[in-house]
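Every protein chain of the complex appears in place save one, which is left out.
So, subunit A:
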Amino acid sequence: MTHLAYVVAAYAISALAIGGLAVWILLDQRAQKQALKELEERGVRRRSARTEAAR
(Lines give C-alpha, C1' and ligand atoms only; values in the text may rest on other atoms or scores of the structure.)
Protein backbone atom coordinates (compact mmCIF):
# COMPACT_ATOMS: atom_id res chain seq x y z
CA MET A 1 0.00 0.00 0.00
CA THR A 2 1.36 3.39 -0.93
CA HIS A 3 1.19 6.38 1.34
CA LEU A 4 1.97 8.88 -1.42
CA ALA A 5 -1.30 10.77 -0.80
CA TYR A 6 -0.23 11.57 2.79
CA VAL A 7 3.12 12.96 1.58
CA VAL A 8 1.45 15.04 -1.17
CA ALA A 9 -1.14 16.37 1.31
CA ALA A 10 1.57 17.38 3.84
CA TYR A 11 3.62 19.23 1.20
CA ALA A 12 0.58 20.86 -0.45
CA ILE A 13 -0.86 22.17 2.84
CA SER A 14 2.58 23.51 3.86
CA ALA A 15 3.11 25.26 0.50
CA LEU A 16 -0.37 26.81 0.69
CA ALA A 17 0.07 28.03 4.27
CA ILE A 18 3.54 29.52 3.74
CA GLY A 19 2.53 31.00 0.37
CA GLY A 20 -0.55 32.53 1.99
CA LEU A 21 1.56 33.99 4.81
CA ALA A 22 4.00 35.56 2.31
CA VAL A 23 1.14 37.05 0.24
CA TRP A 24 -0.53 38.42 3.41
CA ILE A 25 2.73 40.15 4.47
CA LEU A 26 3.29 41.56 0.94
CA LEU A 27 -0.30 42.92 0.79
CA ASP A 28 0.15 44.45 4.26
CA GLN A 29 3.41 46.15 3.12
CA ARG A 30 1.66 47.50 0.04
CA ALA A 31 -1.32 48.83 2.03
CA GLN A 32 0.92 50.63 4.55
CA LYS A 33 3.12 52.15 1.82
CA GLN A 34 0.00 53.35 -0.01
CA ALA A 35 -1.40 54.92 3.18
CA LEU A 36 1.95 56.67 3.84
CA LYS A 37 1.99 58.04 0.29
CA GLU A 38 -1.55 59.38 0.61
CA LEU A 39 -0.76 61.10 3.92
CA GLU A 40 2.39 62.66 2.48
CA GLU A 41 0.45 63.87 -0.56
CA ARG A 42 -2.01 65.57 1.84
CA GLY A 43 0.99 67.41 3.30
CA VAL A 44 1.20 65.48 6.59
CA ARG A 45 4.83 65.13 7.68
CA ARG A 46 6.36 63.07 10.49
CA ARG A 47 8.01 65.09 13.25
CA SER A 48 11.42 63.53 12.53
CA ALA A 49 10.99 64.12 8.78
CA ARG A 50 10.35 67.80 9.45
CA THR A 51 13.47 68.16 11.59
CA GLU A 52 15.50 66.35 8.94
CA ALA A 53 14.18 68.78 6.32
CA ALA A 54 14.96 71.80 8.53
CA ARG A 55 18.61 70.80 8.87
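Just so it is clear, a residue touches a chain if its C-beta (ideal position, glycine included) is under 8 Å from a C-beta of that chain, and two chains touch if they have at least 3 such contacts; residues count from 1.
The criterion applied here is as follows: contacts and distances are computed from a predicted model.
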{"item": "Missing subunit (named according to UniProt) among the choices \"Predicted nucleic-acid-binding protein containing a Zn-ribbon\", \"Cell shape-determining protein MreC\", \"Nucleoporin-interacting protein\" or \"Heme exporter protein C\"", "value": "\"Heme exporter protein C\""}
{"item": "Touching residues on subunit A - with respect to the absent chain", "value": "2-4, 6-7, 9-11, 13-14, 17-18, 21-22, 24-26, 28-29, 32-33, 35-36, 39, 42, 44-48"}
